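Sharing a structure below in structure tokens format, with a few things to ask.
For this view, one protein chain was removed and the others were kept in their places.
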Amino acid sequence: MAEIVHPSPALAHQFDNLEQQKEASTLGMWVFLTTEVLFFGGLFVTYCIYRLWYPAAFAAGSREMLIWAGATNTAVLITSSLTMALAVHAAQTGNRRLLMSFLIVTMLLGCVFLGIKAFEYHTEFAEHHVPGAAFEFQPQALRQNAQLFFSLYFVMTGLHALHMIIGLGLMSFMLWWAWNGTITKEYYNPIEVSGLYWHFVDIVWIFLFPLLYLIGRHV
Amino acid sequence: MSEHIVPTRTYYTIFAILMLCTGLTVAIAFVNLGAMNIVAALAIAAFKATIVVLFFMHVKYSTRLTWAVVVGSLFWLGILLALTLGDYLTRGWIT
Partner (left out) sequence: MRTLVLPPHHYLNDGYGIKSWLLTRDHKRIALLYLAAITFFFFLGGSFAVLIRLELVTPPGDLVSDETYNKLFTMHGVIMVFFFLIPSIPSTLGNFLVPLMIGAKDLAFPKLNLASWYIYVLGGLFTIYALVTGGVDTGWTFYTPYSTVSSTTSVIPAAMGIFITGFSSILTGLNFIVTIHRMRAPGMTWFRMPLFLWSIYATSLIMVLGTPVLAITMLLVAAERVLHFGFFDPALGGDPVLFQHLFWFYSHPAVYIMVLPSMGVVSEIVAAFCRKQIFGYKFVAFASMAIAVLGFLVWGHHLYVAGESVYAAMIFSALSFMVAIPSAVKVFNWTATMYKGSISWKTPMLYAMGFIGLFTIGGLTGLFIAAVGFDVHVTDTYFIIAHFHYIMVGGALMGYLGGLHYWWPKISGRLYPESLAKLSAGIIFLGFNLTFFPQFILGYLGMPRRYHAYPPEFQVLNVLSSAGASILGVGYLIPMAYLMWSLRYGKIAGANPWGASGLEWTTTSPPPTENFAETPIVTEEPYTYPLRAEAHLG
């Protein structure tokens, strides 16, 4: 391990060197993502149980989803993951302008995703698919169990959207730090760690899309 | 180590595979495979998630500790799922 003679301004006091600081923050983000896996995990387990119990209601519920919106949003998020990965690459190679451009594109794609999601929510609201007293569903026989599907749909996508919004906040900070020169070729770890978070949110959607939009299409 | 800089070509390749998989999973969803529809959808999703983790999130080039964290989180999710399902799937065995 090389001794650092002049400590970098980015080095926090509790660390010996930048390498240790970087490893700590990367590990910290991975451990945090573990908690996220278990957080969404509780929802996936709930989904799994009720899908087993009420396959017809879940299939019927998923047919009500706007598949073009879900598929487009999947493509949008995958593209934003690509631009995020390229942003990390630009940070690693010290290309500040490219880094900022990729961050902006990533954020724009995130906004497109949220816009499409908001449109979907609006549609579902108009069709009385929000669970509660005003809930309507055809066929009437599946009305009760379909509420379980839509409750899960709204909580799962809602929490996912909340994570997207947090991600956009994080990216704004990163953009600020890239602009004011905090991020350098030697100290790009914040970008890398934010990228981990962004990709994780993408992965959650990769599972939500088939579970919520696709399971009933073939009937 | 995370010092490893992944060439951008790898990112574009992974992106292309992810897009193809998305198209594939939508297409398969409209074909009636019976119980295999959900299996196919989840298998494709798991594959997509795996390549995102390995390449976009650099786990392929990371320390064993990072691997342990990833595997550990999935293992604990597996505990939650398996033991809960263990109750639900065996409830009907005695009537």
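Letters A and B mark the chains in the order given here, with residues in each chain numbered from 1 onward.
In this text, a contact is a pair of C-beta atoms (placed from the backbone, for glycine too) under 8 Å apart; a residue touches a chain by one contact, two chains touch by 3 or more.
The shown structure was predicted, so the numbers you read here are calculated from the model rather than taken from an experiment.
Only one residue in the set A:39, A:68, A:119 or A:173 touches the chain that does not appear here, and it is A:39. What chain A contributes to its contact with the hidden chain is residues 12-16, 20, 23-24, 27-28, 31-32, 34-43, 45-46, 49-50, 53-54, 57, 131-133, 144-145, 147-148, 151-152, 154-155, 159.
Within chain B, the residues in touch with the undisplayed chain are 65, 72-73, 76, 79-80, 83-84, 86-88, 90-91, 93-94.
Throughout what follows, only the chains that are shown with their structure count from here on.
Chain A and chain B have CA centres that are 15 Å apart. By the touch rule above, chain A contacts chain B in their complex via residues 22, 26-27, 30-31, 33-34, 37-38, 41-42, 44-45, 48-49, 52-53, 67, 71, 74-75, 78-79, 81-82, 84-86, 89, 92-93, 192, 195-196, 199-200, 202-203, 206-207, 209-211, 214-215, 217-219.
Considering their complex, residues 2, 5-6, 8, 11-12, 14-15, 18-19, 22, 25-26, 29-33, 37-38, 41-42, 44-45, 48-49, 52-53, 55-58, 65-66, 69-70, 72-74, 76-77, 80-81, 84-85, 88-89 of chain B touch chain A.
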